Structure formats: C-alpha cells, structure tokens
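Every protein chain except one is present and positioned as in the full complex.
Order as written gives the chain letters A and B; numbering starts at 1 within each chain.
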Amino acid sequence: MNGARVEFRGLRRRFGSTVALDGLDLTVEPGELIALLGPSGCGKTTALRCLAGFEQPDEGEVLVDGADITRVPANRRDAGMVFQSYSLFPNLNARDNVGFGMRVRKVPAARRHARAQELLELVGLPSVGDRYPHQLSGGQQQRVALARALALEPRVLLLDEPLSALDAKVRVTLREEIRRLQLSLGITTIFVTHDQEEALSMADRVAVLRDGRLEQVADPATLYDRPATPFVAEFVGAMNHLPGLVSGDGVTVLGQTLPVEGRAPGTARADVLVRPEAVLVTPVDASGAEGDGIVMVSSFRGSTARLRVRLSDGTEVLADVPGHDSARFAPGTAVRVGLVDRPVLVSARSETGAAAAVPEPDVV
Amino acid sequence: MASLTPQVTTQVTPGTVPGAAPAPAPSRPGRPRRPRVWRGVVLALAAVYFLVPLIASFVFTVKVPNQGFSLDAYGQIFSAEGFGGSLLLSLGLGVATIVLVLLLTLPAAVAVRLGAPRLRPVLEVVCTLPLVVPPITFVAGISTVLRWGPDYLASTPFYQTMIAVQNPDFPVVLVLAYVVLALPFAYRSLDAGLGAIDVRTLSEAARNLGASWPHVLLRVIIPNMRSAMASASFLTLALVLGEFTIARLLSFQTFPNWIYRISGSQAQVSVAVSVFSLLITWLLLLALSSAGARQRSGS
Partner (left out) sequence: MRDSRTRSKSRWAAVPLLVFVVIVFGVPMLVLLGGTFTKEGTLSTANLTESLQGAYLTALLGSVKISALVAVLGGVLGTFLAQAVVTSRSRTLREAVLTASGVLANFGGVPLAFAWIATLGNAGVVTTTLGLGGHGWSLYNFWGLTLVYLYFSIPLQVLTVVPALDGLRPQWREAAQNNGASTWQFWRYVGIPVLTPALLGGVVLLFGGAFSAYATAQAMVGSTVPLVTLKIADALTGNVLIGHENVALALSLDMIVVAGLVMAVYLPLQRRSARWLR
C-alpha cells in the first residue's frame, strides 16, 4: 500500500461556545508520520475525527490525494483508525475483530481468516486469534486494534492517542513497533498525542496545535531547538524563564549578554527562555569565592541529573549536568551559574509572569 | 408481590442514582440530526400508561358522588380500625429484620473480603437461593414446619420455642423469614460498599497502628460503611413494609395485610392507602439514592 497526501484546508469546527478548530491548515506528505501535539482541547482529536468522518467541519475541507472527502460518510472513507482504548468488539475474538471489515465486505471466511492471521503476525501476536478482548492485555488489545485498522489496506492510518491508556514500558515498545510498521508499509499516518516525548520520538514532523490553530509544524529537532513561538518552547521540553534586559545588541541575563533568536519584544524587561541543558553550573570550592546559587534538589536520570538551583535573588533555575557528575552537585552545594553562548528566545515579561518561572523538574 | 420486591430492588441502585451509569457518550452534534419521531411516540405512550393509573387513583379517592372534591378518604386512613397497630407491627418487624440482617451479613461480608475468598461462591449461592425460590413456596415450607413441629416436638423445649415465634403481637417467625428474603440485597450492597473502601488496606493500616480486630471492625470499617449500611437498611425496610404473601398466609396482621382486609369494606380508603404507600416507597427510594450519591461523592 502506498501513502496518500492529506490536506486540511481552513478547517473550522465549533461545539456550542467552544471553538475546537479555528482555521486549521496542514498538509501531510505521502508516507509521512505526523504527530498532532497539543494540550487537551487544542483541537487535535477533532481534526483527526474530521478526517475519519466522525465529525463534520463547519467550514473548510479535507482532501486525500487531492479529492475532497469532506462529505463522504465515515464508512466509505479509506482511513483505518486506532482508538484510545476499549475499541475492540467484545463479542468477537481477535481474529474476527481483525476480519470485521472483510466480513462487512463479504470476503469469504477462509480468505478472511487467513488474512486476519497474517495481520496478527504482522503486529507480533500470531497466537491470540481465538482470544476475546477481555482475555488480552491492554497492549495486546491495541495491537489487535492496529491490525484491524490495517486490514482493509487503507491509504491513511489514524492513531487517536492509542498508547495513552498503557503502562509506561508497554508504551515505549509499542510506539517503536508502530513506527517500524509504518515505515515498512509506507503508509501516511496521523498520530494524535498530548505526550511530547511520544511525538518527538516517533514522528517525521510534529504539528503543535493551540486553540484550534497550527502553532508550528517542523521536524522534532527543529521544534526543540528553534521553537517558533514561546508557546511551543514551553510545551516541548522543559524551559527556564529567566528575567532579562533587552538592549540593542541582545539580551542581558545572569550577567551575560546573548544574541536574541527571532524577534525581540518591544519591552526592555523580558523573559529569557533557556533549556536546562543550556545552563552551565560549576561547583564552588570550599575555599573559593561565593557562588551564584545553591543546589536545592538533584534528581538523577541516568545519563543526566537535573538540578534545581536557587539563585541569590530567589529565582530558581533548572540545569542538567552529566549523570556521572551528579555526586558533585549534592543538595546544599554552592554553584556558579552561567549560560551557553547561543542565541536565546525572548518573550514579553507579562505573558508568563514570575509564577511560571520554573517548570516542574520531572518534565523532560 | 413480596416475591417481586427483592428482584426489583437490586436493580434500583444502578439505575436511579445519578452518576452510577458509565459516562454518557460524548455528544456528537456534528452528525446529521435525523428527526427521532419514534422516540417521541415511545415516550408519550409510556407517559400515558404510567401516569393515568396514578392520576386516576388520586381522582378515585377524592371524588365523592354528588359532592365533588373531598380529602375525607385520606383522613379516614388514620382513624380506620387497625391502621396504627398494623403499621407499628410492620415497622417493628422492619427494625428487627434490619438489625438481624446486618448482624449476620456484615461479619460474613468482611470475612469474605479479608481472609476467606473461598467462601465467596458459597455466599453467592446462599444469597441467590431466596431469589430462585418464590416466597409462596417458602411460606408453604414454613407453615408445614409450624403445623408439624408441635406434633413431633411436644415433649421437648423446642415446643415452647415454636409457640413463642408465632406470637401474634410480635411474630418472630416473620422476622426470620424476612431476613432470608432480605439477605441478597443486604449482602450485595454491603459487599459493594466494602469493595469501594478497600477494606484490606484499611484494616492492615489499622492493624499496623496497633488496633485489635474488634476495634478495626467498630472504629474503622463500620464508620466507612455507613452509606452502604443505610442502603441495605432502606432496601430491607421497603421489603418488609411491602411484604404480603408470607404475612397473609401465616395470618399475621401486618400493614399490607391490613390494606387488603379493609378493601372489602372501604374501597376509597384502601385506594387512598395505596397512594399513600406509593408515596412512602418513593420517599424511601429517594433517600436511598441520595445516600448512594453521597457515598460516591465521598469516595
């Protein structure tokens, strides 16, 4: 099966007073896996459901390979979908679930069963054909649902947060497997998630949605390193907000003057957005001079350790240090704090406020 | 219709209590709206069928030939001979049944949850039997025992017991029979209540803090079970207040039996009592469902 090109054009959809989609424009290239990422209520699921045919947009259209399918009934669209959870038919065993679409199309039983078996093997479950959904684990259920979605060889695969109900470990293995399968089949895939780690690790491109609009669409590395807007910067990865002063030649923060990435806000006082790995900390020797701050918390994560450092003016900063170095940064250690000399993103002070200065340390 | 009551009451809690049902499907206003004519027709027919008898009963009780409207029939309920006595008897039986059924089922339900899961199937069977066996067959057995018992036991102390349980002022035999009928509901609602509070963790925590087993039961489990116990009690009370078959066939003057007896002489009063008892059921069930709602919001 070969991937199709999917286009959303000016999609608008409102539910009562809430606007779910506010003019969404997005093109998905053939064979691409694109992740729709955003907080709940950003419209990512609505966009997917418009493509599947479960939702009708108020305005705009959905095109698959150039053909407008906006008014095609859901049961005649060529898009396989995997739902969040519990979507397997409880009265049918795994084989009949996978073969459901073929049964509806009156494919003879023998061919149907053979094909269902092939698909179950494809998703790594060759021997569960006779089991009923309640006899399968959550991860197995989602694999069977994936096999069912692929059974009719759709041109587009839709995944609606299919991993969100699973254990962390299963989640990671299954997402790798979905990606492997998607690459080998070359099927255009749209993956809805609110988990940025999932989006960054699986997708060719990530589309960040906010309030029904596209905020940025880019490959994971670009999204992380050069977020187009403070919202994206905030949503993807952990971010420090440090008070800075904007001047003609850059922004001054923690005593360093750095170039500004993109456009600087009009105000002099601004928030400087810095990733924890761009914060440099060095322990102050017992004999040495005063430090800039003190390590409050250190959480070890294997290859790195994330420190929460309180500066003398009360500001808290997150900083990553190599994991093997973490012993030097026990809580209470006085440290000197600096920034990697690199262009930084700056946002107007008012937008986030001081309260949001420090994101939770367990955000990646 | 006592036979019916038990099977019915189990169904009450899931349906009546707001929030008990799984979350409703997300509304999908995007789907084209087909005119749902059939729904309107079904609802209208149901409204007629269910409301007309209620309205007609009320009209029947307040319509006096050649006089028009009068609430006399309701006034006469309270002055009718035997009303107070039979209502008090039924309430007394109800209270005794509640106490006994809770004393028997609570320890058993806790035991099954805590240490003896293998007893669960046994209790499930025990609590299904009264549903399978229609009350009239149960009373057939009881009356045979009461009839034969004295002949065989005349020379033993059991003879006096047999006589005592049939004291018409307070027929203990009815309490015993009603406990059997109430077991399924009491056990199920207590078991559900225990399931909601995770007795195992609670009691292990209490034991860890040095509490004795009786202390755990009295101070930890029971206070957390208040609404489940309330719902078991309400269901039992509703059952006892409505039970007719056993009381009539053993000839005890309980409230339902009294309603039946006066119907021959005073048609209007008996219908008035029927309306009245429907109101009581309604209130009991409202109390029950709000107790259930409180339990849920509490947990």
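We take it that a residue touches a chain if its C-beta (ideal position, glycine included) is under 8 Å from a C-beta of that chain, and two chains touch if they have at least 3 such contacts.
A quick note: this is a predicted structure, and the numbers were derived from the prediction, not measured.
K.L.:
Could you list which residues of subunit A touch the chain missing from the display?
P.N.:
Contacting residues on subunit A, toward the hidden partner: 52-54, 73-77, 79-81, 83-92, 100-101, 103-105, 134, 145, 148-149, 151-152.
K.L.:
Contact with the hidden chain only, please: which subunit B residues?
P.N.:
Residues 1-5, 7-9, 11-12, 14-16, 18, 21-22, 24-28, 36, 38-39, 42-43, 46, 49-50, 52-54, 56-57, 59-61, 63, 103-105, 107-108, 110-112, 114-116, 119, 122-123, 126, 128-145, 148, 176-177, 179-180, 183, 213, 238, 242-245, 248-249, 256, 259-260, 263, 267, 270-271, 273-275, 277-278, 281-282, 285-286, 289 of subunit B touch the chain absent from view.
Methods note: only the chains that are shown with their structure count from here on.
K.L.:
Based only on mean CA positions, could you tell me how far subunit A sits from subunit B in angstrom?
P.N.:
54
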